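For this depiction, one protein chain was excluded, whereas all remaining protein chains were kept in their positions.
A, B and C label the chains in the order they appear, each numbered from 1.
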Amino acid sequence: MSLLVQKTAGGREYKVKDISQADFGRLEIELAEVEMPGLMACRAEFGPSQPFKGAKITGSLHMTIQTAVLIETLTALGAEVRWCSCNIFSTQDHAAAAIARDSAAVFAWKGETLQEYWWCTERALDWGPGGGPDLIVDDGGDATLLIHEGVKAEEIYEKTGQLPDPSSTDNAEFQIVLTIIRDCLKVDPKKYRKMKDRLVGVSEETTTGVKRLYQMQANGTLLFPAINVNDSVTKSKFDNLYGCRHSLPDGLMRATDVMIAGKVAVVCGYGDVGKGCAAALKQAGARVIVTEIDPICALQALMEGLQVLTLEDVVSEADIFVTTTGNKDIIKVDHMRKMKNNAIVSNIGHFDNEIDMLGLENFPGVKRITIKPQTDRWVFPDTNSGIIVLAEGRLMNLGCATGHPSFVMSCSFTNQVIAQLELWKEKRTGKYEKKVYVLPKHLDEKVAALHLGKLGAKLTKLTKDQADYISVPIEGPYKPPHYRY
Amino acid sequence: MSLLVQKTAGGREYKVKDISQADFGRLEIELAEVEMPGLMACRAEFGPSQPFKGAKITGSLHMTIQTAVLIETLTALGAEVRWCSCNIFSTQDHAAAAIARDSAAVFAWKGETLQEYWWCTERALDWGPGGGPDLIVDDGGDATLLIHEGVKAEEIYEKTGQLPDPSSTDNAEFQIVLTIIRDCLKVDPKKYRKMKDRLVGVSEETTTGVKRLYQMQANGTLLFPAINVNDSVTKSKFDNLYGCRHSLPDGLMRATDVMIAGKVAVVCGYGDVGKGCAAALKQAGARVIVTEIDPICALQALMEGLQVLTLEDVVSEADIFVTTTGNKDIIKVDHMRKMKNNAIVSNIGHFDNEIDMLGLENFPGVKRITIKPQTDRWVFPDTNSGIIVLAEGRLMNLGCATGHPSFVMSCSFTNQVIAQLELWKEKRTGKYEKKVYVLPKHLDEKVAALHLGKLGAKLTKLTKDQADYISVPIEGPYKPPHYRY
Amino acid sequence: MSLLVQKTAGGREYKVKDISQADFGRLEIELAEVEMPGLMACRAEFGPSQPFKGAKITGSLHMTIQTAVLIETLTALGAEVRWCSCNIFSTQDHAAAAIARDSAAVFAWKGETLQEYWWCTERALDWGPGGGPDLIVDDGGDATLLIHEGVKAEEIYEKTGQLPDPSSTDNAEFQIVLTIIRDCLKVDPKKYRKMKDRLVGVSEETTTGVKRLYQMQANGTLLFPAINVNDSVTKSKFDNLYGCRHSLPDGLMRATDVMIAGKVAVVCGYGDVGKGCAAALKQAGARVIVTEIDPICALQALMEGLQVLTLEDVVSEADIFVTTTGNKDIIKVDHMRKMKNNAIVSNIGHFDNEIDMLGLENFPGVKRITIKPQTDRWVFPDTNSGIIVLAEGRLMNLGCATGHPSFVMSCSFTNQVIAQLELWKEKRTGKYEKKVYVLPKHLDEKVAALHLGKLGAKLTKLTKDQADYISVPIEGPYKPPHYRY
Partner (left out) sequence: MSLLVQKTAGGREYKVKDISQADFGRLEIELAEVEMPGLMACRAEFGPSQPFKGAKITGSLHMTIQTAVLIETLTALGAEVRWCSCNIFSTQDHAAAAIARDSAAVFAWKGETLQEYWWCTERALDWGPGGGPDLIVDDGGDATLLIHEGVKAEEIYEKTGQLPDPSSTDNAEFQIVLTIIRDCLKVDPKKYRKMKDRLVGVSEETTTGVKRLYQMQANGTLLFPAINVNDSVTKSKFDNLYGCRHSLPDGLMRATDVMIAGKVAVVCGYGDVGKGCAAALKQAGARVIVTEIDPICALQALMEGLQVLTLEDVVSEADIFVTTTGNKDIIKVDHMRKMKNNAIVSNIGHFDNEIDMLGLENFPGVKRITIKPQTDRWVFPDTNSGIIVLAEGRLMNLGCATGHPSFVMSCSFTNQVIAQLELWKEKRTGKYEKKVYVLPKHLDEKVAALHLGKLGAKLTKLTKDQADYISVPIEGPYKPPHYRY
């Protein structure tokens, strides 16, 4: 795909697979709106006052139908938006087309190369001479990373004249990041620092990105305020858990049509994502085995009737493997070689390095047979036995299916909207320092409340007397901060 | 699509969507073979002796990847095969292409018109001057129906000179059937009787077809022996139940991406199919309400914590509707008008008349918006509220997804192979009269046994003493005929 | 306990543990009546016409609260009743007391010896000079067995003068049976033949008794008509399945208080009883492993995510063992020796020989420590490790808890009432020969229908058009005889 930016009639930039899919995207966006009551309520509540008037927002987050409803909520509240995906396979091209045509500058398509991926990220951050962005919506932290690495390189360059050296790292993806920064430095040696100076803050979507932010906070290197959306209860205990419970079997079915009942499935990691995956597989009739490092999560798995073993114990008898850890090197090529013929290997954690794809690709004599896009059979030369790898080791629910369903994403994204509103409102008050924050509980509860009506639920109301008895306000928040739900 | 028969290099006829998808089909067929141990065991056990040598088999059964493995099992055992689909949306075009290129005469594509559908059925039954078929594999009984109606018309014509009159019926599909027979009568007034005379028998796949057969048996109009494969335990208690438990959510997800958790789902009918659907929806987090006419099945639903109400009670508060009854007029247009905006209406019973599609199409002012193939939003003019209809009211798991997974179809299809073998072996012994038979229990148990190894199961073996104590042979069968599993 | 028959003020015989518990029994009987809508509906429908006027009914069936409601339904319909339990541990003494005081002649207490057990059976069959019984309600077939063995012995004695010889068998229980018959022969050498001549028939409750009846029918030795109540759908698919799903964990909890979550549980046998047990254990958080001889049932277990292995494979790693087979020698003493310390061994099949209790008792040096009644720890001398055996190997749900709950027993017992009514009504018509019958489907459906209202269910009504379309009467029956539910 040639990397030329295109423009709408109105002059807005974009680069998508096929702008003619915009009508199809629009139809699905309209369906999704009915399923995203939190976002629609934000439009109703905040739309009239246009709180984002003047705000330039860059998003790096899976460019799906659900994200389209998020973007159009931001624009409905007055923002100007540029967007890229945070995963090379996660874009839904019809969603990208509809947004590109109607609402925001989009740079995303399903099946980007890593080179293209970072080009898109750069484009989404590039607001031209007027400057920007003011705010970032990040997922996994790649946009945030690029700015931090850019600033670091600029400072070194200013001091030492030394340009970043892509060959200094083995990591193929980080080589690309350094190349982009290097090339940019030559043109504008202050670009990322100007960006940083303007930035009001970032709201981060996912466990992996949040972990990076806390590390930077701990090291004192965080350059702007961050709101940890992931750890809103209505995000991590919903999207991660119920979202994956829905989209893991969806991805498995679309990619392989394999019967889950009767199979032995190994779920690596029993955090929120792993819990959702294990529940889905168990309910579908699989026998589920969990691997864990954390004894507490392991004990939770046992209480649900799941066996807890190491990958080595079960690698040769299981049919389906799912990594959910957020860590790396979970399934290595030596594991894969010991698997049954046509064992399915997939990852629903954030990055593809949970599965040792590099080791697999480089295994001498290995043969890759693409059944269909995102579904590859890899055959080992010695055993002549093959394994099925989904989405090239990347997020299988987004690569092989359409990701989480709208309703649960409405919870997550309503948190994003509220976080962005909060950052923007407080942009000059100093309320937020260069630290990582979570949203206060009453906003978390509000997000949940916005989603009850759609499901026909009716809440019970405390009496004054009862509220006093348990020492909470009648209208909440109802729980202490350490409450775990 | 122009209805011209094409030919392979070797001269075998076919009509498929796109023969170039044969390679893709072949890859998926190879994956499916690993998941279909019963069929592969049949190839191993019977292949060498070529029991079907000389047999001409016509199949009318969803032309999917799994059916492809069935067809190639029949040909591996020596049969010559012609095939059509038994549903206008159920064909997987890459499967049809691979079989057409490599193994059998196929007339099937996804999205046939009714006209095209019956043309395909006629082609599959047309073995040319040499005559045929010897055996039929039927699903829903359409091939069997065509022959019975053909014979009936020929006899009337011979007696009275009267041709069938398509305008004598309101049923659009039956008009087509009568037209085909009428046109055929003019050319060869003995065609269907010759077919009947040669026919050794039919093995029928599904509840609906079996019901038709028992009716014909009761009326004394059944023209040849029939084996009721549907009521093998390893068929109806597996394919209908576990197959639908898998493929119902698959169809819902692919068609609508809607979150099932939190929704109110109505399952009409709580037979094997309904039980599978209700289990899947409950496990995915829906609140499931069942409608039933049969108090026993209703009580079963209650024991699983499902509410049993009438459709009228819940029509305006449910989000998802699934019909599984095998009956007609389950969801009528007046129900649909009362539904919530974007309620999902789908059918997983055999015929599309479970949902009153005709009433919907003819409703004054109704507007159909096709989101994507097999997913339509119908908007009522008065309420401006829409419902989502899947697969035009036909089998949603085959229309919107890929039907049941290979493993469970291996159970069903191994029964088919065994039934066909039985009919063919006994073709001259008179063992089978013009009646409906089920397979003996030891063959049913054999089918199950062939599927255990793949799932790592180990059976317990009775001692002589134990077998005597419960009065069964050590090697089975283990249960009395009335046992319900 | 001295075996003296006592009498009520009104002169009715009984022998129970403590007649003063009658008030407590009455209170629980009144609670149970609310939960047994089928029986109460029988009282309302048939009570006024007193159809059992003149009928003498003997019952041999667990003397529980639920059975009390059955007995009082029989008496409310005009019958005179004598009753014993069909298991030495299953009597609820307060239920026995209430019935003995208020309604029928009862001979039953919790914790009978085998000697006492057969004495009670004899008493229940002994209607004195007036003769009787006319009808038998049997569970497991012991009352039927006694009559058949009695008749056999009488005929031999008449021909040969030879008395039955208890020492001719190793089976301790059968020795008692022969002793009873021998002693009786000396007094009245025609007693059992007179009984047989008068008997209109038996209705049998359970799988084990039914198996015996079919064997006698096959051998041509069945002496009177029998209705197989067990195979009514509303019995075997409810009581066996949902009853055990309820009462298995109940028995485990009351006997051992052990946490089920996290444990490895082995269920031997995956019939209706095994399915109920496995479901309960899985839901409670155990990891369940099934042993099976029947490949079909094994495949069903696999489809529910349960592992299928042999007992030998898992005997040393499991925590809980449950036998449900109806066969013998399932868990042998050699298995028990290999179990983990404090593994729980229990039986919910009909007879105690599923577990090799004899082998355990006779194991050299084994030590029995009674924790509380029905909960024993057996310690092996070599390993010093113990196992917990429930209810001395007999029905653990009745021995350690209170058996199945009222609602599901109402389904079973309504079938019993209907079967008894049917036998009595047809006593002179010859409708029932010396064979085993099942109730017709419309009565089965009626039983179910009587239980729907209590659970708030509403049935859907077929239209005439729909009923014709699927060829069933509007008011049922709705399914063909082979339908499996």
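Annotations for the structure displayed:
Keep in mind that, in the parts below, a contact is a pair of C-beta atoms (placed from the backbone, for glycine too) under 8 Å apart; a residue touches a chain by one contact, two chains touch by 3 or more.
For clarity, every value in this text was computed on a predicted model and none was experimentally measured.
Among C:Met40, C:Ala143, C:Met216 or C:Val264, only C:Val264 touches the chain that is left out of the view. Check B:Val137, B:Met303, B:Leu390 or B:Leu421 against the missing chain and you find that the one touching it is B:Met303. Interface note for the absent chain: among C:Leu178, C:Val273, C:Ala401 or C:Leu450, the touching residue is C:Ala401. Screening C:Leu3, C:Leu114, C:Ala172 or C:Ile369 against the full complex identifies C:Ile369 as the residue touching the chain left out. Chain A residues in contact with the hidden partner, per the touch definition given at the top, are 211, 214-215, 231, 233-234, 236-238, 242, 272, 291-300, 302-303, 307-311, 313, 326-329, 411, 438, 444-446, 448-449, 451-452, 455-463, 465-466, 469-471, 476, 478-480, 482, 484-485.
For chain C, the residues touching the absent chain in the complete assembly are 24, 27-28, 31-32, 34-35, 65, 242, 245-246, 249-250, 253-254, 256-264, 283-285, 317, 341-342, 369, 371-372, 377, 388, 401-402, 404-408, 455-456.
Think of the hidden chain as still there; on chain B it touches residues 261-262, 282, 285-288, 299, 302-307.
Heads up, the rule we're going with is that only the chains that are shown with their structure count from here on.
For the pair chain A and chain B, the distance between C-alpha centroids works out to 41 Å.
Each of residues 242, 455-456 in chain B touches at least two other chains.
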